[in-house]
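Yeah, one chain of the complex is gone here, protein chain that is, but the others are all in their spots.
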Amino acid sequence: MSTSSYYVPEQSRWPIIASLSLGLLAYGAGMTFNAMSAGGSSIGPYILGAGFLVLFYVIFGWFRDVISESQGGLYSEQMDRSFRQGMLWFIFSEVMFFAAFFGALFYVRTFSVPWLGGEGEKGVTNMLWEGFQATWPLMVTPDPAQFEGPKELVDPWHLPLLNTVLLISSSVTITIAHHALKEGHRKKLELWLAATIVLAIAFLYFQVVEYIEAYTHLGLTLQSGIYGATFFMLTGFHGFHVTLGTIILFVMLLRIFDGDFTPKQHFAFEAAAWYWHFVDVVWVGLFIFVYVL
Amino acid sequence: MTKALLALGLSLAGSSAMADWQVNLNRGVTEISNAVFDLHMLIFWICVVIGVGVFGVMFYSIFMHRKSKGAQAAHFHENTTVEVVWTVIPFLILIGMAIPATGTLMDMYDTSEADVDIQVTGYQWKWRYQYLDEDIDFFSNMSTPREEIYNEAGKNPNYLLEVDNPLVIPAGKKVRFLITANDVIHSWWVPHFAVKKDAIPGFINESWVRVDEPGVYRGQCTELCGKDHGFMPVVVEVKPQAEYEAWVAAQKAKQAALADAASQSYSIDELIATGEGVYQRVCAACHAPNGGGVPGAFPAITGSAIATGPIADHINIVANGKSGTAMQAFKEQLSAVDLAAVVTYQRNRLGNAVGDFVNPSDIQNY
Partner (left out) sequence: MATVDIDLPHVKDHDHDPHHHGPAKGLGRWLFTTNHKDIGSMYLIFSLCMFLIGGLMALVIRAELFQPGLQLVEPEFFNQMTTMHGLIMVFGAVMPAFVGLANWMIPMMIGAPDMALPRMNNWSFWILPFAFLILLSSLLMEGGAPNFGWTFYAPLSTTYGPPSTTFFIFGVHIMGVSSIMGAINIIATILNLRAPGMTLMKMPLFVWTWLITAFLLIAVMPVLAGVVTMMLMDIHFGTSFFNAAGGGDPVLFQHVFWFFGHPEVYIMILPAFGIVSEIIPTFARKRLFGYPSMVYAVASIALLSFIVWAHHMFTVGMPLVGEVFFMFATMLIAVPTGVKVFNWVATMFRGSMTFETPMLFALAFVVLFTIGGLSGLMLAIAPVDFQYHDTYFVVAHFHYVLVPGAVFGIMAGVYYWLPKWTGHVLNESLGKFHFWMSFVGVNITFFPMHFVGLAGMPRRIPDYALQFADFNSIASVGAFIFGLSQLIFVYNIIHNARVGEKATAQVWDGAHGLEWTVPSPAPYHTFSTPPKVD
C-alpha cells in the first residue's frame, strides 16, 4: 500500500453523459423492439441511434482524458492496481454472464429435453407430447408446428475447428506481442499484434459464413427450438465479445503506432490481452459443449 | 416478545378450521397432512425455544447491563469454547429436523399404485379435470357472482372459494394427480391435503392424496397467473365409493345429453339468450362485461374486426384460440351449443349488430 497520494480526478462530465446514453439506448431499444414485434413504426430507432452516438462520444472523450492523465504521469502504482482489479472483476462478471447461458444449455440437455421425451423422473410429461423423442442435438422439437427443428447441423470438424485453431493461435500471437512490448521490440510488437487482429477478423468472417449457411441451408435458426436458441445465443454473444475485443486490439495497435506504451507502463494493452484470453477460453467451452458434444 | 405472543396465539387457536382468527396451519385430513402438521409444530417449538433463549439473554443484558444502572463494560471479546458450542449444537438440531422431514418428503413423492388418475390442467383462470380412466372431462370455474366481489351484494360464507363443477374423488382411494397447465404457471393447492404442486405448461408434475373422510375441501391457485389469479379456487368433493360411482354415471349421462343438444336447431334469440350467460361466465374476465376489453392487454369485442367480420373466422378463433396469446381454444371448454351461442351473442350484442348466427351442428367442423 502506497503512501503517496492517490489521484482523485477533477469533476468530469463523462459519467452523466454516459448515463444519458445508456438511458437513450435502453428506451430506444425498448421502443424499437416493441414496434418490430407489433409490426408498426416508431421513433425508437432514432432514439437508439442517438444513444449510440452519445456513447461513442463518451468512449472517445473519456478514454482520451484517461490516456492523457496517464501520460501526464498522474497515475501511481496504486492507481494501476485499481485499474487491474477493476478489469479482472469485470471479466469475472462476463464469465458469470456466459455461465447463465451455459447453465441453460446444461439444464435443457440434462433435464427438460429428456423429461419431455419420457425419460427420467418426470418422464410422465411425455403424455403431453406423444411421439416426441429426446435427442441431442434436438432435431425434432416437441411441437414441430410451432418450432420447426433444424434440418442439419454445423459440422464441428470444419469451420468450427478452423475457428478454434484461429482463436487459439491468436492467443499465442498476442502473448508474443506482449513479450515484445515488455522487451521494447516495437516492430515485433506491431507485427504480432497485427497478426492477432488478422486472425480475429478471419474468425469473425468464418463465423458470419457459418451463420449464413445455418440460416439459408441448414434450417438452423433462433426459432428452431432450444438447440437453435442455445446455439445462437452462446455463439452470438461470444461473437459479439470477439468483435468488441477486436476493436479494442485495433485501438491498441493505433496507440502503438502513435508511440504509446512503455515496457513498464502499458495497462491498457494488458487489459486488452486479458480480455482476449477470456474470449478465447469461452470459445473452447463453446467448441466442446455446443459444437462437439 | 412477539414470539411469545405467537405461542400464546397458537395455544388459543380453536379447533374449528374456519374460525376467523385462525392463526395456525390446518391439521388436514390425510396421513401426509398430519405428518406435515406435526413437522411444522416440531420446528415451530424448536424455533420458540431458540427464540426464548436468545431473546432471554438479550433482554437480561438490556435490563441489567445498562449504563444508567452503573454497569461497567467487561473486556472479553472471544471465547473459543462458547463459539464452538453454539456452532455445533444448532448443527445437531438441524440434523434432528432433517431426518423426519426427508421421510415425509419421500412419502409425498411416492405416487405409485394409484387407484384413480386425474389430469389437472390450469387455465387462465379455471381448472380442468380429466379422469384418465373414465371418459370424464370438465372445467371448474369460480362461481362467486361479480356482485359479491364488487360489494353490491352480501358475501356468502364460501366467498371466492366456490366453483360450478367441483373435482369429485372417492374416499379411501389413492388418487394420483397429473398436474399441468395450458398457458402460464399455476399452482394447485388444497391445504387440507397438504398438496401443493405447480402446474407448469408443457410438463407434468405428479402428486397424490388419499382422503378417508368424505367432505368438501377448498383451496386456491397459489402461483401468480395473471389478472384473475385470486379468482381460481380449487374445490374437491370427497364422496364415499358408492356415491362416487353414481356421480361418474351421472357425468356420462350429462355428456350424452350435451351431444344430443348439439344436434338441435335454435333460433337467434335463443342463442343470444344462452350466449349472454356464457359470455359473462367465460369471456367477460378478459374482454370485460360490456365487451370493451382492457386496452393494451385484451382486445375489445365491440366493433372488433373478428366479431363483425366473416363468421367462419370468428368461430375459428373462439374454437381454436390464438397461439402465443391469452386467447384459449374454447372448443375444449364449451359445448357446441355454448360455442354457437356465445359467437352469436358477440355478433349481435355488446354494441355489434351483424345479424347472422350459427347453429351448434355447424360448429363441429372447427
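For reference, chains read A and B in written order, and residue numbers begin at 1 within each chain.
Operating definition for what follows: contacts are C-beta pairs under 8 Å (C-beta built on N, C-alpha and C of every residue); 3 or more make two chains touch, one makes a residue touch a chain.
Bear in mind the structure is a predicted one, so any value in this text is a computation, not a measurement.
Trainee: Quick one: which of B:222, B:255 or B:280 touches the chain that's been left out?
Mentor: Checking the options B:222, B:255 or B:280, the one contacting the hidden chain is B:222.
Trainee: Taking the entire complex into account, which one of B:30, B:187 or B:304 touches the absent chain?
Mentor: B:187
Trainee: What chain B residues would touch the chain not displayed?
Mentor: Chain B touches the chain not shown through residues 1-3, 5-6, 9, 18-26, 35-36, 39-40, 43-44, 47, 50-51, 54-55, 57-58, 61-62, 65-68, 71-79, 82-83, 86-87, 90-91, 94, 97-98, 101-102, 104-106, 108-109, 124, 148-151, 155, 157-161, 179, 183-185, 187, 189, 191, 194-198, 200-203, 205-206, 219-231, 294-297, 324-326.
Trainee: Could I get the residues of chain A that touch the absent chain, sorted low to high?
Mentor: Residues of chain A in touch with the missing chain: 1, 3, 5-16, 18-20, 22-23, 25-27, 29-30, 33-34, 36-38, 62, 78, 81-83, 85-86, 89-90, 92-94, 96-97, 99-101, 103-104, 107-108, 111-113, 115-116, 120-122, 128-129, 138, 141-143, 146-147, 222-223, 225-229, 232-233.
By our rule, only the chains that are shown with their structure count from here on.
Trainee: Please give the residue numbers of chain B that touch chain A in the complex, ascending.
Mentor: Where chain B meets chain A, its residues are 178, 180, 202-206, 323.
Trainee: Applying the document's contact rule, which stretches of chain A touch chain B when the two form their complex?
Mentor: Counting only chain A, the residues touching chain B are 112, 115-116, 122, 124-125, 127-129, 142, 146.
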